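Every protein chain but one is kept in place in this view of the complex.
Chain lettering (A and B) follows the sequence in which the chains are written, and residue indices restart at 1 in each chain.
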Amino acid sequence: MDILVILLLLIGLLFFLGGAVGIIRMPDFYSRLHPAGKLDTLGILAMVMGLALYNLHHFSLESLLLSIKMFLIVFFVFLASPTATHSIVDAGMRAGLRHWTKKKRKV
Amino acid sequence: MNIFFLSVALGLCFLMLFSMYRTLFGPTVLDRLIGVNAIGSKTVILLLLIGFLYERIDMFVDIALAYAFLNFIAVLAASRYFHKRKGLYEESFMD
Partner (left out) sequence: MTVSSNGIAKNDGKPTSTFFKSFFSFLITFILMFLSWLVLSGKFEPLLLWLGGISSFLVAYYFYDLLFPALETGYVKIFFRFVQYCPWLIWEIIKANFHLLYLSFHPRMKELIDPHIITFKSNLKSDIAITTLANSITLTPGTITVTADSDGVFKVHAIDRESAEALPGIMLEKVARIFGEEI
């Protein structure tokens, strides 16, 4: 059981690391949104799964309710994260940002 | 297990520094907004871990839920506010 918790937490940490590195390395505002909005979402899912599993060690009604509450956070993040991403993209489009493309030197 | 949770929390804080770079030096305002969003989604997990460390998870899970709501609303309001501001975005590329 503990091994599964550790594994899930490490997977979540890996996703968060990918998100952070992607935010720094991507060349453009639009492509920075890809790791920021979505690797973080899956990282939250994995880590909350691990923590809820750890919470269920001493099984009782209260710990079950706490785990349900944690999954309520995940449910809300899965609803809210695409909306926030879409809102940022919309602000960028309306401000007239062009997106980065590969430079094709045809000259 | 507490030691493992503490090291995971420290790793999350270290990753927050990565996102903090984008928040501080982002070329445009919206890049900073992305950094703030990423830091907020890590803070939710950090609050849960703090709750396990202090053994008050029943209290900290409510705080984490409220923080997730606040993070979402803050990003939504800020991106609505910076809707039509041309001229803020001169250099958006990083070659």
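Keep in mind that, in the parts below, a residue touches a chain if its C-beta (ideal position, glycine included) is under 8 Å from a C-beta of that chain, and two chains touch if they have at least 3 such contacts.
The shown structure was predicted, so the numbers you read here are calculated from the model rather than taken from an experiment.
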item: Hidden partner chain, residues of chain A it touches; value: 14-15, 18-19, 21-22, 25-28, 30-31, 33-35, 37-39, 41-42, 62, 65-66, 68-69, 72, 78-79, 81-83, 85-86, 89-90, 93, 99-102
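Assume only the chains that are shown with their structure count from here on.
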item: Centroid distance [mean C-alpha coordinates] between chain B and chain A, Å; value: 11
item: Chain B contact footprint on chain A (complex, rising order); value: 2, 6, 9, 12-13, 16-17, 19-21, 23-24, 27-29, 32-33, 36-37, 40-41, 43-44, 47-48, 51, 54-55, 62, 66, 69-70, 72-73, 76-77, 80-81, 83-84, 87-88, 90-92, 94-98, 100
item: Chain A-facing residues of chain B, complex; value: 1, 4, 8, 11-12, 15, 18-19, 21-22, 27-28, 30-31, 33-35, 37-38, 41-42, 44-45, 48-49, 52, 57-58, 61-62, 64-65, 68-69, 72, 75-76, 79-80, 82-86, 88-89, 92-95
